[in-house]
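Below you'll find the structure, written out as structure tokens, and then a few comments.
Every protein chain of the complex appears in place save one, which is left out.
Here is subunit A:
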Amino acid sequence: MAGELEGSKPLSGLLSGLAQSTFHGHTGITEELLRSQLYSEVPPEEFRPFLEKMRGLLKSIAYADMDFNQLEAFLTAQTKKQGGITADQAAVISKFWKSHKTKIKESLINQSRWENSLKTMNWRVDLKSQSKHLDQINVPVAIVELELGKSGQIGI
């Protein structure tokens, strides 16, 4: 069973699923979904700590916004730790971070914006032809429609 977790093929898929739920706000990706899709031979009680370990690694890497040197040093240290990762797993994580780093950073920035953002903007210019107040005739008026809303927040 432990041999299954040490494999590196399903890990790439796992990291994608983790990134989707942790950073990009995808709510449908549960632990059970990931386990049954990618590590079906592994019992849930073994899978859970493994998943949390991977999630923790991704969050640490994202928190520090590691460049490639820092990433290599960090992952190498993880391979030397008791209960850490294998060299194969380190390689998968490294490859994953390199291709997803930018998108994850964008999502993190989005998550940190808690005020309204500008969703859409429409406008037109009117020329008043009739009005209660004569001094308003032939005054151009710009009318703007702004749609404001919250975006990028997870789970609130």
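Assume a contact is a pair of C-beta atoms (placed from the backbone, for glycine too) under 8 Å apart; a residue touches a chain by one contact, two chains touch by 3 or more; residues count from 1.
Definition applied: contacts and distances are computed from a predicted model.
Chemist: Could you check which of "Adaptor related protein complex 3 subunit sigma 1", "UTP4 small subunit processome component", "COMM domain-containing protein 6" or "Protein mago nashi homolog" matches the UniProt name for the chain that's left out?
Modeler: Missing chain, UniProt protein name: "COMM domain-containing protein 6".
Chemist: Among A:K9, A:R48 or A:R113, which residue is in contact with the omitted chain in the full complex?
Modeler: A:R113
Chemist: Using the touch rule from the top, list residues of subunit A that touch the missing partner.
Modeler: Listed in rising order, the touching residues are 59, 62-65, 105, 108-109, 111-113, 115-118, 121, 123, 125, 127, 131-133, 140, 142-144, 146, 148.
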